[in-house]
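With one protein chain removed, the remaining protein chains of the complex are shown where they sit.
Chain lettering (A, B and C) follows the sequence in which the chains are written, and residue indices restart at 1 in each chain.
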Amino acid sequence: MTNGPQLRLGESLLPGILAVALFGVMAMIALNTGFADEMVGFPEGISVTSEIGYALFDFTALQSTEGSIGNTEPFLVSFLLVAVVLDAALDAALVLAKRETEGKPIAALSSVSTGDSASTQPAATDGGAEDGSSRSSGGEQR
Amino acid sequence: MNVPIEYFVLLSMALFSIGLFGILTRRNALMFLMSVEIMVNAANINLIAFALYHGNLTGQVFALFVMALAAAEVAIGLGIILVLYRNFRDVDVTVPTTMRW
Amino acid sequence: MTYELIAFALFAFVTLASALGVVLLADPWHSALMLGVTLVSVAVYYVMLAAEFVAMMQILVYVGGVLILITFAVMLTQRDDADVDETDEVVQT
């Protein structure tokens, strides 16, 4: 697969007009909105990274009190929630990726095929081939 | 900071629309995933630009969260795509149409 | 007209062009590569916007994690009937 990059153009781009239209509408709104010229910015001499850390872990006592950056909300709960979500996503990805052979999970990642590798059948979601044989098709192995 | 905020907003809008364009025109599930990543990044640019604009770190923290969630989303999306591929031998989203009338 | 503005314009061009590349290129593999370019260039804005930590995370998480996952998936689902036999679709990881 070393062919050069090719653009994919043609009829299928037609729905993209919607996206362009959305950009037009949003751009009009943005251009008509009067933003103040100067940004507030962060005060000099403090570490933004440490401030983020304090905010993430609710270290309100450590947050710099001078300057305008101190009004960041605490985020510990959100942080923990995101951690849980990440964990759940990891598990879910594993569940989705693994296959089962007659109710028994087999390794999601394996370099050797466990059955005869001459499968011509498309695999079924619940593992196993459609003809019911206990081969895990050596189709796509990871 | 000399770049006006409108530029960032416009940039993020353009990026968002490009991502949307990808979703609307492509049929490959992987392209969906990538387009969504582009859209998420567009939102992140907005968040961070306004964080600076308002002098408030909340936007940055949120951007971090968004990144984490995007990573999770990619993990899940990848699993889904693999199942899709396993069932249909293809990653074309127009092939699985069992949930239609 | 400052340097920053010039830099912004340049990187905006890079970002948008590579993003368009992502959605327009025919081969998902190429798209994934263009996505990498996009993500890295987005990190530049973060640095410009005084969010060095977020920029770092962008590189680490996106380019280091997400992009790798995506390329992974691209390769797993790569189908080229002319080259690869249906029954022996072992993809080099």
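Operating definition for what follows: contacts are C-beta pairs under 8 Å (C-beta built on N, C-alpha and C of every residue); 3 or more make two chains touch, one makes a residue touch a chain.
Everything below uses one rule, namely that contacts and distances are computed from a predicted model.
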item: Hidden chain of the complex, named as in its UniProt record, picked from "TIGR01210 family radical SAM protein", "Acetyl-CoA decarbonylase/synthase complex subunit alpha", "Proton-translocating NADH-quinone oxidoreductase subunit L" or "Glutamate mutase epsilon subunit"; value: "Proton-translocating NADH-quinone oxidoreductase subunit L"
item: Neighbouring displayed chains - absent chain, whole complex; value: A, B
item: Option touching the unshown chain, where B:Ile5, B:Leu20 or B:Ala72 are the choices; value: B:Leu20
item: Chain not shown: contacting residue from A:Leu7, A:Met28 or A:Val95; value: A:Met28
item: Chain A residues touching the omitted chain (full complex); value: 15, 18-19, 21-22, 25-26, 28-29, 32-33
item: Residues from chain B at the interface with the omitted partner, ascending; value: 20, 23-27, 32, 93-94, 96-101
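Going forward, only the chains that are shown with their structure count from here on.
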item: Pair joined by more contacting C-beta pairs (A-C or A-B); value: A-B
item: Centroid spacing, where centroids are CA-atom means, of chain A and chain C in whole angstrom; value: 13
item: Euclidean distance of C-alpha centroids - chain A vs chain B, Å; value: 8
item: Residue list for chain C, restricted to those that touch at least two other chains; value: 50-51, 53, 76-77
item: Multi-chain contact residues (two or more partners), chain A; value: 8, 41-42, 48, 52, 139-140
item: Partner chain A, residues of chain B touching it in the complex; value: 1, 4-6, 9-10, 13-14, 16-18, 20-21, 24-27, 52-58, 60-61, 64-65, 68-69, 71-73, 75-76, 78-80, 82-83, 85-89
item: Interfacial residue positions of chain C with respect to chain B in the complex; value: 2, 4-5, 8, 12, 15-16, 19-20, 22-23, 28, 31-32, 35, 38-39, 42, 45-46, 48-51, 53-54, 57-58, 61-62, 65-66, 69-70, 72-74, 76-77, 79
item: Interface residues, chain A side, partner chain B - complex; value: 8, 12-16, 18-20, 22-23, 26-27, 30-31, 35, 37, 39-42, 48, 51-52, 55-56, 68-69, 71-73, 75, 78-79, 82, 85-86, 88-90, 92-97, 99, 122-125, 139-140
